[in-house]
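All protein chains but one are shown in place.
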Amino acid sequence: MEHTLETTITVNGTRVTRRVSARQHLVDFLREELGLTGAHYGCEHGVCGACTVRVDGEIVRGCLMLAVQANGRTVDTIEGLSDSGEIAGLQAAFHRRNALQCGFCTPGMLMAAQDLARTRPDATREEIREHMSGNYCRCTGYHAIVDAVEDALKQSAQTGGKR
Amino acid sequence: MNARAELPLHAPGTQVDKGYIGQSVPRENAKRLLQGRGSYIDDLRFPRLAHVVFFRSPHAHARIRKLDLAQAARQPGVIACFDGRAVAEYCTPWIAVLGHLKGIKSAPQHPIAIERACWQGEAVAAIVAESRAQGEDALAHVEAEWEELPALTDMRESLAGKYVIHPDLGDNVCFKRELVTEGFDAAWAKADIVVEESYKFGRHTGVTLEGRAILADYNAADHSLTVYHNTQAPHMMQDIFSRHLGIPEGNVRVVCKDVGGSFGIKVHVYADEMATAAISVMLRRPVKFVADRLESFLTDIHAREHEVTVRLACTKGGDIIGFDLDDLTAIGPYSVYPRTSGIEGNQVVNLTGGPYRHKHYRAKMHVVFTNKNLTCQYRAVGHPIAMALTEAIVDRAAAEIGLDPAEFRRRNLIPDDAYPYSEFPSGIKFERLSHHQCLDKLLALMDYKELRAEQAALRKQGIHRGIGLAAMIEVTNPSPAFYGVGGARISAQDGATLRLEPTGMLTVMCSVTEQGQGTDGIFAQIAASAVGVTLDKVRVITGDTGVTPYGGGTWASRGAGIGGEAVLQAGRALRSNMLDVAAAILSADKAELDIVGNEVVNKLTQEPKLSLAELGRIAYFRPDTLPPKFQSELTVTRHYTPRDYAFTFTNGIQASLVEVDPDTGFVKLLKHWCVEDCGTVINPMLVDEQIRGGVVQGIGAALFEECLYGPDGQLLNGNMADYLVPMCGEMPDIVVAHVETPTKQSALGAKGAGEAGTAGAPGAVMNAINDALAPLGARVTVQPATPERILEALGKV
Partner (left out) sequence: MKPPSFAYARPGSLAEAFDLLERHGEDAKVLAGGQSLIATLNMRLSSPAVLVDVTGIPGLAGIAAAKDKVRIGALTTHRAVERSAEIGATLPLLAQAARHIAHVAIRNVGTFGGSLAMADPAAEWPACCVALDAELVLASRAGERRVKARTFFRGLYETDLKPGELVTAVEIPVPGKDHRASFMELARRVGDYAIVGVAALARAGAGKSGKALTDVRLAYLGVGPTPMLATQAMAAAEGKPAADAAAAAQAALDRDLKPTADLHTSAAAKMHLARVLTGRALAALAA
């Protein structure tokens, strides 16, 4: 039985192969092996959402998935979504609305917000609050985050939801 | 003392232009954070970096009979193991007392406990390993034998001296204060009405999303220590590392990278962080400690935990005569270094009754030791307690008299024309507040009358809505009276250096730090406005003792008011120096020149005369073309210390609208309003969300957050599933508005805004819940107001 396994993951479009410890969770893999430090640890028990990344297109808690479980799959992080421009509209809205202070929760917030933009682009303010409720922010009062997501959804509806 | 001027920031006689002051400019440094490209301590990569993990006491109070680290040391990846004695060789202990808190006492605290652990979670040994996981693996191989000692968890038992935690101190009282104004008894005897109530405030903690983190890198070659630390006070930490590790101050450099939230949690000296710095010296290599979430709950400072009885006396006409306070609070086994744990209780005494114009006051306050985690200053220190109990008892008095709560407040708030106000009975002094303007603005903003009518209509349908008001004052811009006079080496002044670069860019270096509140952004706004450049030309550097002027850092809502003023003064001085250079280049009269939009212009015609890039080029590379003996000075440093008042108080008022489900005890927050006066608002968008974030932390206190301990001193809910922080789904929209009464102590006129939200929200929410419950004959006086507690108040369980 192997405690370390050769693991291949396509991260932000690039295939990487590493021999990883079975116990290493996905965010540790991204941070320690690949130097992608955008996903953060806030609690390491699945509550705070700071480690949210996308696996095969769906958001997951990076601290509740082992790197070996992602073998053969596709992982997208905040760095990848930033570079591809996929979340440029959300990022602009967050910036304009000051929907972040310390920025530690922000990558996870943006991941969650983008999930909403893709699955429920017509979400109401109440639905935005419910959807974002798995991501902890201690700095803002959430109000600006809700404003920013609302702005971005509206903006994207006006431009025909190009993504 | 410098001559004082109010805004505008441009020279008198020119156009009246506040520049970027008052503009909601997005923060430049947020762009990095939005791409996940910030750099927090745990993101740093160093060669030979070792990880420190701590073996922590499983008991609240126990003597260490045996501690054998031999097996742990043999585990894979383990570099070294240290007990308290080993680390004590390199780091001296501390006792957290302050001279001006008369009689305060505490026991010596070591980086790692030596003979005895006094709370569950206190570090007892350190393991240094090549990875965090390997370090944690080795923890299971530490052999410890304990002799359990009685754990003191109840503050009344502590006060009564059931056991004495530190026998050398004689009793468990860390600090006490009593105060009574002259003629109190006589005035009190004349009261028509006296209302009395007791309140309990749960213990809570800051839960910064980024844990405490320190990376210490000792260089044995030159006996120097560089510490990457997510602290709020880098110069204070430089001094402390220097003194306790025996390294000359000049050899210690503290660097703050991006900081993932602080709220007062990261302004204190933590034993495990001191141990980490010592271990770097011991091992002569970089070592890192990042508190994980379970460690955060056990060791990040906690706060609050007060039991208070308060009485209010007033006339039947509704004039408040005075307050009578008895506060008991527990702080864990040690006062926290170097600010002490006596401040919160002291603030409760100072601030109770704060917004009102009564004349009489009696207060008694005890701070006692217990075997729980340490408590210390966390956002709004004492304010949430003082404001909530004041506002709750004020509502009781209003109800007793039959006055509307808003009217009762209007009658008693200190009048807006009464300033400067030196008659407040606890002794604090107010420069200039705007309670009545804020109240009027709030009532209009929330449409108070309409809401009351709606509330009455809904009650007939069995819907129980409540409206709660909470007026408040807030300590900001503290002078040396806060810590310095007590002997703490905590700077009350801050400095800013501004440098014009050859291309016409501006570099700002300031001793106030950035933790996400937008310090860098507002300093850029102030600097750009003061000098006359556009915002894109400004770069700001904070959080590095090797680079910035000396100063206090970020705490007590001081960054904008103190650091901002230093930036403004430096900016004005630099602008003057730049005009000297321009006058020399142009052979013009300096008085005829101004700087606007990156150009030297003619003051009257606004005609561009010289770009700043050209000014920089000549000053730096062709000074030979300037008049003989002319020397340009394009780097300027200025400092600022508030001295006229001990604190520059701000004021404001909040309102909460809730709906209580009397069947379930659940509270739905429908909306929240805050009108506050932080003087000059530099960036309304940043201030508004600061206020909202503070409000949400206050709502956390009122409804959700509580560190629950068992009778044996075990923390029962030290994880994020069981310690309930406010999340997006339950929070209301929060409307924020401002009244601007600039302080006349500075040219900028800014007061602090960071803690107002947290100060007022718990009282507003508690009052709203009780307003909703009033027709049902129930009242909740314990925070957080959980469904259980509300059902209990309703007699349903």
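Which chain is which? They are A and B, in the order written, and residues in each are numbered from 1.
Following the convention adopted for this analysis, a residue touches a chain if its C-beta (ideal position, glycine included) is under 8 Å from a C-beta of that chain, and two chains touch if they have at least 3 such contacts.
Source: prediction; values computed, not measured.
Contact with the chain that does not appear here is found for just one residue of A:49, A:103 or A:141, A:49. Contact between chain B and the unshown chain involves residues 132-133, 136-137, 292-294, 663-666, 704, 708, 716-717, 719, 721-722, 724, 727-730, 786-788, 791-792, 796-797.
Although one chain is not displayed, its contacts with chain A can still be listed: residues 1-3, 5, 21-23, 25, 28, 44-46, 49, 52, 58-61, 63-66, 68-69, 71, 112, 115, 130-131, 133-134.
Please note the rule applied: only the chains that are shown with their structure count from here on.
As a whole-number value, the distance joining the C-alpha centres of chain A and chain B reads 29 Å.
Those residues of chain B that touch chain A in the shared complex are 24, 26-27, 30-40, 42-43, 45, 133, 206-211, 258-263, 292-293, 515-518, 685-686, 688-697, 719-721, 725-731, 733-734, 757.
Listing the residues of chain A that touch chain B in their complex gives 21, 23-24, 31, 35-45, 47-48, 50, 77-79, 82, 91, 94-107, 110, 125, 129-130, 132-146.
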